[in-house]
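Then we have chain A:
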Amino acid sequence: MTFAFAFLAVLMVASAGVAMLLRNLIHSALLLVLSWAGVAAFYLWAGAQFVAFAQLLVYVGAISMVVLFAVLLTRRSAGSVADVEPATFARAAAGLLAAGLVGGVLGATMLRSHFPTATGEAPKISVHDIGVDLMGPQVAALLVVGVILTVSLIGAVVIAATDPAATDKEDKP
Partner candidate 1 sequence: MLGSGIIQGLAVTAKNLVGSFHDPARFTTTQYPEERTKLPENYRNFPFLVADAANDPIGSLRCVACQICEKECPPQCIYIEKSKDKKPDAAGKQQFFPAVFDIDTSVCMSCQICVEVCPFDAIKMDQVFEIATPERFNALLLDRGQLAKPNTYYQQIHPTEAAEVDARLAADRKAGEEKAKAAAAAAAAKAAAAKAAPAAPASTAPSAPKSPAVPGTEAPKPPTTA
Partner candidate 2 sequence: MTAPAPLTDSFLERVPLLVRDFITGWFPEPIRWVVAGLLAALTILLVFATIFALLTLLERKIIARVQNRPGPNRTGLPWLPFTEGRVFGLGQPLADGIKALTKEDIVPRDADQVLHFLAPVVLVAFSLMTFAVIPFGRNLVSVDLDAAVLFFFAAGAGTELAVFMAGWSSHNKYSLLAAMRALAQLISYELPLLLSVVPVVMLAGKLSTTGIVAAQAGWKFGFIPRWFVLSPWGAAGFVIFFIAALAESNRSPFDLPEAESELIAGHLTEYSGFKYALFFMAEYFGMMALSGLGVTLFLGGWQAPLPVLEVIPSYLWFGAKLMLLILLFMWIRATLPRLRMDQLTRLAWKFLVPLALINLGNAAFWHLSAAWPGLPLQAVRYAIGVAVIVIPFFLIGRRLSAGVAPRTYRYAP
(Lines give C-alpha, C1' and ligand atoms only; values in the text may rest on other atoms or scores of the structure.)
Protein backbone atom coordinates (compact mmCIF):
# COMPACT_ATOMS: atom_id res chain seq x y z
CA MET A 1 0.00 0.00 0.00
CA THR A 2 2.57 2.52 1.13
CA PHE A 3 5.07 1.16 -1.32
CA ALA A 4 2.67 1.64 -4.22
CA PHE A 5 2.00 5.16 -3.08
CA ALA A 6 5.70 5.94 -2.79
CA PHE A 7 6.31 4.52 -6.23
CA LEU A 8 3.52 6.58 -7.75
CA ALA A 9 4.65 9.71 -5.94
CA VAL A 10 8.21 9.36 -7.16
CA LEU A 11 6.96 8.63 -10.67
CA MET A 12 4.72 11.67 -10.75
CA VAL A 13 7.17 14.15 -9.24
CA ALA A 14 10.14 12.86 -11.18
CA SER A 15 8.43 12.84 -14.55
CA ALA A 16 6.88 16.27 -13.95
CA GLY A 17 10.18 17.67 -12.72
CA VAL A 18 12.19 16.32 -15.62
CA ALA A 19 9.48 17.49 -18.00
CA MET A 20 9.83 21.03 -16.71
CA LEU A 21 13.59 20.95 -17.13
CA LEU A 22 13.79 19.49 -20.62
CA ARG A 23 14.26 21.76 -23.58
CA ASN A 24 12.60 19.42 -26.03
CA LEU A 25 8.93 20.30 -26.07
CA ILE A 26 7.70 16.91 -27.24
CA HIS A 27 9.66 15.12 -24.55
CA SER A 28 8.24 17.48 -21.96
CA ALA A 29 4.72 16.90 -23.14
CA LEU A 30 5.12 13.12 -23.20
CA LEU A 31 6.68 13.09 -19.74
CA LEU A 32 3.82 15.21 -18.47
CA VAL A 33 1.44 12.67 -19.95
CA LEU A 34 3.27 10.08 -17.90
CA SER A 35 2.79 12.27 -14.85
CA TRP A 36 -0.92 12.60 -15.58
CA ALA A 37 -1.15 8.85 -16.00
CA GLY A 38 0.53 8.63 -12.60
CA VAL A 39 -2.23 10.83 -11.18
CA ALA A 40 -4.76 8.46 -12.72
CA ALA A 41 -2.95 5.55 -11.12
CA PHE A 42 -3.12 7.41 -7.83
CA TYR A 43 -6.89 7.73 -8.21
CA LEU A 44 -7.07 4.03 -8.91
CA TRP A 45 -4.96 3.37 -5.86
CA ALA A 46 -7.28 5.52 -3.78
CA GLY A 47 -10.27 3.57 -5.03
CA ALA A 48 -11.83 6.16 -7.33
CA GLN A 49 -12.00 3.93 -10.37
CA PHE A 50 -14.33 6.03 -12.45
CA VAL A 51 -12.33 9.20 -11.87
CA ALA A 52 -9.14 7.39 -12.73
CA PHE A 53 -10.43 6.24 -16.09
CA ALA A 54 -11.94 9.63 -16.77
CA GLN A 55 -8.57 11.21 -15.99
CA LEU A 56 -6.84 8.77 -18.31
CA LEU A 57 -9.36 9.32 -21.07
CA VAL A 58 -9.32 13.10 -20.86
CA TYR A 59 -5.65 13.73 -20.15
CA VAL A 60 -3.91 10.92 -21.99
CA GLY A 61 -6.51 10.64 -24.71
CA ALA A 62 -7.61 14.19 -25.39
CA ILE A 63 -5.50 16.90 -23.80
CA SER A 64 -2.18 15.30 -24.69
CA MET A 65 -3.37 14.96 -28.27
CA VAL A 66 -4.35 18.61 -28.42
CA VAL A 67 -1.05 19.64 -26.84
CA LEU A 68 1.00 17.61 -29.27
CA PHE A 69 -1.02 18.92 -32.13
CA ALA A 70 -0.43 22.46 -30.96
CA VAL A 71 3.30 21.78 -30.70
CA LEU A 72 3.40 20.50 -34.25
CA LEU A 73 1.27 23.32 -35.60
CA THR A 74 3.22 26.10 -33.94
CA ARG A 75 6.73 25.00 -34.75
CA ARG A 76 8.31 27.09 -37.42
CA SER A 77 11.06 24.82 -38.69
CA ALA A 78 12.12 21.25 -38.29
CA GLY A 79 14.56 22.05 -35.51
CA SER A 80 12.33 24.29 -33.47
CA VAL A 81 10.59 21.52 -31.61
CA ALA A 82 13.29 22.23 -29.10
CA ASP A 83 12.14 25.02 -26.91
CA VAL A 84 12.35 28.72 -27.61
CA GLU A 85 15.21 30.19 -25.62
CA PRO A 86 14.45 30.41 -21.93
CA ALA A 87 13.61 33.61 -20.17
CA THR A 88 16.31 35.79 -18.73
CA PHE A 89 18.16 34.56 -15.73
CA ALA A 90 16.53 37.08 -13.42
CA ARG A 91 13.07 36.05 -14.52
CA ALA A 92 13.89 32.39 -14.10
CA ALA A 93 15.35 32.98 -10.67
CA ALA A 94 12.35 34.99 -9.60
CA GLY A 95 9.98 32.34 -10.84
CA LEU A 96 11.87 29.57 -9.12
CA LEU A 97 12.03 31.58 -5.93
CA ALA A 98 8.30 32.20 -5.96
CA ALA A 99 7.54 28.58 -6.65
CA GLY A 100 9.98 27.50 -3.98
CA LEU A 101 8.43 29.84 -1.46
CA VAL A 102 4.95 28.58 -2.21
CA GLY A 103 6.22 25.05 -2.00
CA GLY A 104 7.98 25.75 1.27
CA VAL A 105 4.91 27.27 2.84
CA LEU A 106 2.68 24.47 1.60
CA GLY A 107 5.08 21.77 2.64
CA ALA A 108 5.65 23.22 6.07
CA THR A 109 1.93 23.52 6.59
CA MET A 110 1.32 19.98 5.47
CA LEU A 111 4.01 18.64 7.73
CA ARG A 112 2.85 20.49 10.80
CA SER A 113 -0.87 20.38 10.61
CA HIS A 114 -2.76 17.37 11.67
CA PHE A 115 -5.87 16.39 9.77
CA PRO A 116 -8.48 14.15 11.25
CA THR A 117 -8.46 10.97 9.18
CA ALA A 118 -10.88 8.14 8.97
CA THR A 119 -9.24 4.80 9.27
CA GLY A 120 -10.49 1.78 7.49
CA GLU A 121 -11.39 0.56 4.07
CA ALA A 122 -11.50 2.67 0.97
CA PRO A 123 -14.95 4.15 0.50
CA LYS A 124 -16.86 2.35 -2.19
CA ILE A 125 -18.35 4.48 -4.90
CA SER A 126 -19.88 2.73 -7.88
CA VAL A 127 -20.56 4.17 -11.29
CA HIS A 128 -24.21 3.93 -10.46
CA ASP A 129 -23.76 6.15 -7.39
CA ILE A 130 -21.88 8.69 -9.45
CA GLY A 131 -24.59 8.67 -12.07
CA VAL A 132 -27.33 9.17 -9.50
CA ASP A 133 -25.35 11.94 -7.90
CA LEU A 134 -24.66 13.67 -11.19
CA MET A 135 -28.28 13.52 -12.23
CA GLY A 136 -29.61 14.34 -8.77
CA PRO A 137 -27.95 16.86 -6.50
CA GLN A 138 -25.29 17.90 -8.99
CA VAL A 139 -27.44 18.27 -12.05
CA ALA A 140 -27.13 22.05 -12.10
CA ALA A 141 -23.36 21.80 -12.07
CA LEU A 142 -23.49 19.19 -14.79
CA LEU A 143 -25.54 21.46 -17.00
CA VAL A 144 -23.20 24.37 -16.38
CA VAL A 145 -20.21 22.20 -17.25
CA GLY A 146 -21.96 21.11 -20.40
CA VAL A 147 -22.55 24.73 -21.38
CA ILE A 148 -18.95 25.61 -20.57
CA LEU A 149 -17.65 22.77 -22.68
CA THR A 150 -19.82 23.68 -25.62
CA VAL A 151 -18.97 27.36 -25.43
CA SER A 152 -15.27 26.66 -25.05
CA LEU A 153 -15.31 24.24 -27.97
CA ILE A 154 -16.97 26.81 -30.21
CA GLY A 155 -14.70 29.51 -28.83
CA ALA A 156 -11.62 27.40 -29.51
CA VAL A 157 -12.70 26.78 -33.06
CA VAL A 158 -13.37 30.47 -33.61
CA ILE A 159 -10.05 31.54 -32.12
CA ALA A 160 -7.98 28.96 -33.93
CA ALA A 161 -9.80 29.21 -37.25
CA THR A 162 -7.93 31.13 -39.88
CA ASP A 163 -9.31 34.59 -40.41
CA PRO A 164 -9.79 34.74 -44.17
CA ALA A 165 -9.16 38.48 -44.35
CA ALA A 166 -6.03 38.22 -42.23
CA THR A 167 -4.56 35.39 -44.24
CA ASP A 168 -5.28 37.24 -47.45
CA LYS A 169 -3.29 40.14 -46.14
CA GLU A 170 -0.47 37.88 -45.00
CA ASP A 171 -0.27 35.86 -48.13
CA LYS A 172 -0.19 38.80 -50.52
CA PRO A 173 3.28 40.29 -50.59
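We adopt the following convention: a contact is a pair of C-beta atoms (placed from the backbone, for glycine too) under 8 Å apart; a residue touches a chain by one contact, two chains touch by 3 or more; residues count from 1.
Candidate selection criterion: all candidates are chains of the complex that A comes from, given by their letters.
All of these numbers come straight from a predicted model, not from anything done at the bench.
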Touching candidate - 1 or 2 - for chain A as found in this complex: 2
Candidate 2 contact footprint on chain A (complex, rising order): 26-27, 30, 33, 40, 49-50, 53-54, 56-57, 60-62, 64-66, 68-69, 72, 126-128
